[in-house]
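Structure in structure tokens, see below.
Only a single protein chain was left out; the remaining protein chains are all shown in position.
Up next is chain A:
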Amino acid sequence: MSLLHLAIFSPFLMAILVPLFYKGLRKIHTGWFVLILPIVLFVYFLQFLPVTRDNGVFQRSFDWIPSLGISFTAYVDGLSLLFALLITGIGALVVLYSIFYLSKERESLHNFYVYLLMFMGAMLGVVLSDNLITLYMFWELTSISSFLLIAYWYDRDRSRYGALKSMLITVFGGLAMLGGFLLLSIMGDTFSVRELIAQADVLNNHPLFLFAMILILLGAFTKSAQFPFYIWLPDAMEAPTPVSAYLHSATMVKAGIYLVARLSAIFAFSEYWFWLVGGIGIFTLFWGSFNAVKQTDLKGILAFSTVSQLGLIMSLLGAGAIALHFEALDDNIYTAATIAAVFHLINHATFKGSLFMVVGIVDHETGTRDIRRLGGLMSFMPITFTIAIIGAFSMAGLPPFNGFLSKEMFFTGMLQLLSADIFNLETWGLLFPVLAWVGSVFTFIYSMILVFKTFTGKYQPEKLERKPHEAPFGMLISPIVLAALVVLFGLFPNLLSYSLIQPAAAAIMPSIVPAGEVLDVHVSHWHGFSTELFMTIGVVVLGILMYLTLNKWIRLYSIFPGKVTLNTLYDTGLYASERGSYNVTKAYMNGSIRTYLIYIFVFFIGILGFTLWNKDAFTVSTDNLAPIGVYEMVLSAVIIAGTMAILAAKSRLTSIIALGAVGYTVSLFFVIFRAPDLALTQLVIETVSVALFLLCFYHLPQLNRDQEGRRFKLGNLAVALGVGTIVTLMALSAHSTKRFESISEYYIANTYEEAAGKNMVNVILVDFRGFDTLFEISVLAIAALGIFGMIKLRLSKKGEGADE
């Protein structure tokens, strides 16, 4: 455990304290306490900049489950550092913003900050883990915290719907990804990403290679909302706006990008990788921007815009893969795409983050996000308007903002594909720049809609819930910081070139950057009258024309039938599977515990009987038998008598007492056989369960022995006889078969040596098989909460007559 590990775990530790702050110091907004952590972490991660600047790495490791080769290796290189800085930096700004966005009187802040911190820790874990299993664990944790955050206002239907949708889609992808990871570890015999990269050429020729790639890409594409999995992202906008700004634009959705970038070094040589990552990326760019234009909700526009921008970064990573097919670094023009991807990643976080915050402010101050009701807010919120202009113009790719620079570099990356002569790019390569250009036109249009429909045009006070005014200063700080960064990176892009961009790009392509050398990264505004510049001019001209004539062609969208969408597919699919499972379950679950016991016992008889017969396992040997004493005989007689009494009992009370007698007698058997632990346990369990029975007594239906039919009785008789016979046969065979030494020898030898205990049973429980105990008590806890929930819910439903 090192300081680096502690940094990853610190958000979780902080999350434990949050409820205390919330309860103990109600007067102060809980966010102020939480804010300290991301700032400290940001500063902590900044000190790694000199390390990664020369493509150095920093690694700390400790064993987690050494027997399975799973260790928690935390690893800082250019790529992970970039993400760590984004997570903590944007995290700090978002927390600051949320302090003013969420009211401390009305909202359950402790939930919010616990989830948010959980997410922050999980996300740091994803980007700093070298071990695939650790990475997977944190990956799923981000899905869960995202689920919780989307459903933060859980009394709204749309929130629950969106949360469930995002959970189902991203966890489906996560599971597929786990499969891919396991395949990778089978191929490479390690879970370490670094070690896998080292043997990338061996992996490339392995028959499982393609399966592993597709499974892992499923994980990355679902998380990063690529076509056709993007449908969860627009619905995730039900989350509070700080969450949307943080998770659903700046960090979590980029986890998929991170994964693709990180594993590029393994997969990128393959043709399939290029077409999958690049092709789906570019199509997502086009599709997202095309759909963003028709949205009327400001957050909806931003959601589709995020989808589209993620596609842009994805396609650049795909295009960058071409670079691996050219050896020489000096004139390898294809590395430009990877550099552009990294640069745009940073830029997107800044301008999209500020735009989300702007939308949050508009929502907060006017009560609506619908652009049909908004308009003319410029004079009420001049500062917000300025930030919106900066963010939106950067998104549209206009100079002098940072979006312009990365958009130009994006065009360069796409145009260079035309000159590549592999992978059929001679014929299909033209698609990339064309889709990129069309996507950019739509990007320009929705950026303009976002600003001008909200802030200019006619002011419609009658459609607004509140009288709009400028946001409080605290709420403006975070977007101002981000907008300032947009301008700063736009004017001085080379601030980032060698500090962040170069190390990250080199980490994505370790094989073509020799040790001790660095990639050449130089970002500038003016490249002469290049094709890229003309493309941008084309985008602006056509974009303006189309924005001005928007009302004329917006109706074209309604040509597409509204029912044939991916969302309909998702909804009907979900409904059908729910319906189907319900019907299947209902076919055999009739609500009577008697039936269930019959299932269990019949299965029990079947599987054990089959095994006994199939393995020819039945033997009887009479060696090594203890003599049967008087005590045993008496106790057996009592047990038999007790069992008979249950069968004959006319009332339930009698059978409960008889059952208790049987239980106590069994514990006496344990005493005779010198097993005090078992005897004690049995005794206490028997007591508690008899008490429980007595408590439930009133709820149980009357025993109606007379109404039970002959068939029912005969069936039960057969099952009971079967169970008895099988258990007897098993016991006899178990005694008679001595194929190997009993496992207890190990415990006898090691209980005192290894665990310093003398009571073997207890040492097994808490030490040797501590995991079992841990899971058992977890199951117990779940069972208790389940029973509590079931009974309390049933009661409250009766009281309120609610039909949900």
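Here, a contact is a pair of C-beta atoms (placed from the backbone, for glycine too) under 8 Å apart; a residue touches a chain by one contact, two chains touch by 3 or more; residues count from 1.
Going forward, contacts and distances are computed from a predicted model.
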Protein name, per the UniProt record, of whichever chain is missing from view ("Glycosyl hydrolase", "Na(+) H(+) antiporter subunit B", "ATP-binding cassette domain-containing protein" or "ABC transporter permease"): "Na(+) H(+) antiporter subunit B"
Selected from A:Ala637, A:Ile672, A:Val688 or A:Ala749 as touching the chain missing from the view: A:Val688
Among A:Val57, A:Val518 or A:Ala755, the residue in touch with the chain that has been omitted: A:Ala755
Full-complex contact with the absent chain, from A:Leu680, A:Leu714, A:Ala734 or A:Ile748: A:Leu680
Missing-partner contacts on chain A, residue numbers: 1, 62-66, 676-677, 680-681, 684-685, 687-688, 691-692, 694-696, 698-699, 755-759, 761-763, 765-767, 770-771, 773-774, 777-778, 780-781, 783-785, 787-788, 791-792, 794-795
